[in-house]
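Right after this comes chain A.
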Amino acid sequence: MIQFNYIAAFFLICLGFYTIVTKYNLVKTVIGMSVMDYGVNLLIISIGYTPGGTAPIFTAGELTQASYFVDPIPQALTLTSIVIGACVTAMSMSLIIRLHESYGTLDTREIRRLRG
Partner candidate 1 sequence: MTSIFLTGLQYLGCILIFPGFLFCFFCGLLLTGIDRKLVARMQKRVGPPILQPFYDFFKLLGKETIVPAAASRTTFLLAPLVGLAALVVIQLFIPIYGFSAFSGMADIIVILYLLLIPALAAILGAAASGSPYAGVGLSREMVTIISCELPLVLVLLAVAKVVGNALGTGLCFSMTEIARYQVENGSLITKLSMIPAAVAFAMVIPGETGSHPFDTAEAETEICEGMHAEYSGAPLAVFKLSHAVKILTLTSLFVALFFGGIGTGIIAVDGVIVFALCVIATALFISFVHAVTARLKIEQVFKYYWTAVSGLALVSLVLAWYGL
Partner candidate 2 sequence: MNFTNMMDYHHFPIYAVMVLFLGAFVTMVCGTRPSKNPNNPAGLRAWIALCATGVSLLLLVLLIKPVMLGGETIAYWMGSRGIAGGYAIGIALEVDALSLFFALLIATAVFVSAIYSIRYMVHDDCVPQYYVLYCLLAGGVLGLVLSGDIFNMFVMVEILTFAAVALTAFRTRVYGALEAAFKYLVVGCMGSSAILTGVILLYAQYHTLNLAQLASLIPGSMNNATKLAFAFLYIGFSTKAFIVPFHPLAADAHGAAPASISVLISGVLTKSGIYGIIRLTWFLFQTMELGAMQFMLVFIGSVSMFVCVTMALAQHDFKRLLAYHSISQIGYVLTAVGLSTALGVSAGLYHAMNHTLFKGLLFLAAGAVLHETGTTDLGKLGGLSKKMPHTTVLFLIGAFSISGVPPFNGFASKWLIYQAAYQRAVETNNIGFLAAAVVALVTSTLTLASFVKVTQSVFFGQLPPEYENVKEVPFGMRLAMGILAVLCVLTGIFPNTVMSVLTEPAARAVASVGEYIMAMGFKATVPTPEVSFAHVGVWTPVNWLLILCIALLALTVAALAGRYDQVSASQGENVETKYQLFYGGEQNVYSQVGGGDLFWGFKHNWRHYFDFMHDLHSGVVNDYALWAVVALALAIMYMMIAL
Partner candidate 3 sequence: MFKKLIEESTAKSPWLFHINSGSCNGCDIELVAVLTPRYDVERLGFKLAGSPRQADIVVVTGPVTKQSLNRVLSAISQVPEPRCIVTMGSCPQSGNVFKGSYSVCAPLSQYVHVDVDIAGCAPKPEAIIDGLAKATEILKEKRGRM
């Protein structure tokens, strides 16, 4: 059933791209970036998944040949990625507030002083 995760991840990434490309509202752009991030996170976590595995938390005594757990590295990566995603959102929201102050709009089509 892990295939559904991959399909969902692909779908989320594409949805993120779609939102960033077609929506002219800055906040929606940021939402698109977040959605894209979630798609990537889902992909990472799915890659580390092993059917039937337990959480990779154990002490040295518990470790046996038959120990069966999911790959811990992608989980660590996901944590990093989530933190970074949160930072991106925070940073872009603060930028949006300042942009709204100086441009008086959130429409990307009007925020284009720099061009050519």
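A word on the picks: all candidates are chains of the complex that A comes from, given by their letters.
Please note the rule applied: a residue touches a chain if its C-beta (ideal position, glycine included) is under 8 Å from a C-beta of that chain, and two chains touch if they have at least 3 such contacts; residues count from 1.
Note that the structure is predicted; figures quoted are calculated from it, not measured.
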| item | value |
| --- | --- |
| Of 1, 2 or 3, the one touching chain A somewhere in this complex | 2 |
| Parts of chain A lying in touch with candidate 2, wherever the complex brings them together | 13, 17, 20-24, 26, 29, 33, 36-37, 40, 43-44, 47, 71, 73-74, 77, 80-81, 84, 87-88, 91-92, 95-96, 98-99, 102-103, 108-109, 111-116 |
